[in-house]
Each structure stands twice: as C-alpha cells, then as structure tokens.
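Only one protein chain is missing; all other protein chains are in place.
Coming up: chain A.
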Amino acid sequence: MKEFAYSRARTAAEASALAGRSGTCLIAGGTELLNWMRLGIVAPDQVVDIGAIPGQAGIRLEGDTLLIGALADLNRIAGHPLVEAHAPLLGQACRSAASPQVRNRATLGGNILQRTRCPYFRAEEPLPWGCNKRRPGSGCSAHRGRNGEHAILGWTGSCVATHPSDPLVALTCLGAEVELVSPNALRRAPVGTLHVTQREARHAGEDSARYENTLRDDEMIVGFRIPAQSVTGTSYIKVRERRSYAYALVSAAAALRVEGGAVRSLGLVLGSVAQRPWRLRGAEAALIGQPISKDTVHAAVEEDLREAKSLPDNEHKIRLARNAAVRAVLTAATS
C-alpha cells in the first residue's frame, strides 16, 4: 500500500471539496477502499475520513419519504423499524450482503460505489494480465478467458464486468433517489441511473471499461430518499454458490401492488447481470392489469430477457436471471 496523508473531514461540503482534488480518496467504513489500496486499484496521496461527519448516518421518515444517510451501515438499516415498516425490501437486500462483521462497518453510500468482483480486475499489482479498467488498452482478460460470473447485458468487448451490490438493486426497485453534495450544489438523481453499462459509456463517448458511473469527482453521496410506496408485497431473491456470505450470481428484486387479483404496479430489477441494476421495463409494463400466475410472469420476463447476450461460460446466467425474476414476483405476490 502506497504512503498517504490522512485527515478527517468535519462537514460534507469540506469533504466534497477535498474529494475533487486528484489523488484524493474518501474513506467511510473502508471495507472496500482498504482492499483497493492493497491491490493497487487506487493509490491515493490523500485519504479523507468522512466516517465521523455528524448527522450523516440517520434513518428517518419525512412525510412519505424514508431518508437514509449515506453513513448508515447495512446492519443498522436492516434492523431499523422504519426500514422494516416502509422498505422491507431494502432491509432484506442489506441483510443478504456480506457477513455480519462487514455489514456492521460497510455504509450504504460506500456499498453502492463498490466495484466489480471480476477476478481479473481484483488482482494485485503488478497486474499479471490485461484489464481495461486497471490499465487502459491492455484488453479484457475476462472477455477472452473465464467469464462464468460476468455480464449478460450491456457489456462490450472491452469489459464484461457486473456491479455486485445487493442494496443497489433494492433501492432501484423502490425508485429511490441518491442525494449528492458538491462544493456548490446539492443534486438528486434516480439511484438506478447513477451507474452505466459499458455500452452506455461507449455511447456517451467515454471509455467503455473505465467510465462506471455519472458521479463527478467533486461529488459525494450524502443520502438516499426512498418513496414509501403502497405495495402489497416485495421480495429479494439472491442466487449464489453458497447460502450465506457470497456474492450473487444473479439477484432479483420485486415490489408489487395487486388489487382485485390484478397487478396495479410492479418494480422488477435484476442485479449482478450488468454493470448497473437492470430494470425489466418490458416485463413491468406487460404485467400491469394481468393476474399473477407463473405462466404470465414467466412469459413476460422471458420476452424482456431476449436482449440478453451470454458469454462463452455464462449462458446459465440468462436462465438463472429469468427464474430469479419470476420467483421474486411470485414470492412478492404471496408475501
């Protein structure tokens, strides 16, 4: 790990001003940043600790909106009565992430800025193989090599990474907004559009492997706003190689409102299939007004996933994604 200077920020404005300087990283929990620094994914000169900024870890209700501070940790969120009452889907997703120890430390703001679990990306310097995220132009070893856990949507030949967060999938499904502070402004954005796929990065004229989100250098996440929805059921399904303490192969979040036997509203989002949460807009629209049955949900999801394109090792992920999405809706319907 390279030598760095350490300081503590007292306010969010002060931290965001420092964040804009090159060579500076913010640290909150640190469960990601420490490993990035060990591997050489980042090598900051300056680390600014935002973990003790007052008033940034709160969870409260304001009218019909649940507000969660960026510094709230995953276990506090999962166990909070307001989250249980107004966004149990988020609690479920938080509880399914990492281990109890990591969840006590990991903040929600940091969680959604975690980076891909691609093993070619998470290698120690000096990098023994190509990775366009780590070294521009060095090639994507996963695209040519082992890619069983990689993207089935939105990828390009220069990067096939997925975003591994569980809470981000739930937040997207619930239509949450992220609040971003910069030295001169506060802005809000739908959390589901903060990250971009490799294809979207390329269309925006950016480096398709390195441009991962629309956060500016001098912006800092300070909180999340979750509309308290009138849903009749929600469900988060996480498919993984072991039942606990593993990253998702595929995950699916559903938030459903059924009235008189028919779907009135549906949020349906997949995780770990692309570099951002993947909303199944086609299936959401197709199911409105329909009764919930395994056949109708299956058909709608299958149709929506026709655009998925597998890599040599991950054809199974298309079927996993379909089944997880169907199960999430059916579980939400009976919860």
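Definition applied: contacts are C-beta pairs under 8 Å (C-beta built on N, C-alpha and C of every residue); 3 or more make two chains touch, one makes a residue touch a chain; residues count from 1.
Keep in mind that, in the parts below, contacts and distances are computed from a predicted model.
Enquirer: Match the chain absent from this complex view to the correct UniProt protein name in "MBOAT family protein", "Hydrogenase 4 subunit B", "Amino acid permease" or "(2Fe-2S)-binding protein".
Expert: "(2Fe-2S)-binding protein"
Enquirer: Tell me which of A:Arg105, A:Arg210 or A:Arg319 is the one touching the absent chain.
Expert: A:Arg105
Enquirer: I'm checking contacts with the chain that's been left out. Which of A:Ile27, A:Val250, A:Ala283 or A:Ala332 qualifies?
Expert: Among A:Ile27, A:Val250, A:Ala283 or A:Ala332, only A:Ile27 touches the chain that is not shown.
Enquirer: May I ask you to list the residues on chain A that touch the chain which is not drawn?
Expert: Residues 1-6, 8, 27, 29-31, 34-35, 37-38, 45-47, 49, 51-52, 75, 98-102, 104-105, 243-245 of chain A touch the chain that is not shown.
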